[in-house]
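One protein chain is absent from this view; the other protein chains keep their places.
Then we have subunit A:
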Amino acid sequence: MNASAITKTLWSLQAGDAVRVIGFDDSLPERYRVRLEEFGFHPGENVECLMTPGLGAPKLYRVSNTVFSLDDDIASCVLVQMAVSPGAAL
């Protein structure tokens, strides 16, 4: 067993974390989900957390070549999976 996956929300990530989007929380209104998918937060997509400015300020996430900033309302509704690397699991 070399890659166990933990489900988290986008908001809980630290700078430098790279994850894959797996879905959205049910509480997220449909039209917001659609907009997020349009921006590239599509299930299956890789997302990297670039910065967490602190004091509750929106965090920075990279999807392909674009950087978006999401506040906690939205980012806590994006479910992501972090692959624990084999090295870390040892």
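What we mean here is this: a contact is a pair of C-beta atoms (placed from the backbone, for glycine too) under 8 Å apart; a residue touches a chain by one contact, two chains touch by 3 or more; residues count from 1.
The definition used in the following text is that contacts and distances are computed from a predicted model.
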Mind telling me which option in "Quinoprotein relay system zinc metallohydrolase 1", "acetolactate synthase", "ABC transporter ATP-binding protein" or "Ferrous iron transport protein B" is what UniProt lists for the chain we can't see? "Ferrous iron transport protein B"
On subunit A, the omitted chain is touched by residues 29, 31-32, 34-40, 42, 44-45, 50-51, 53-58, 60, 62-71, 73-74
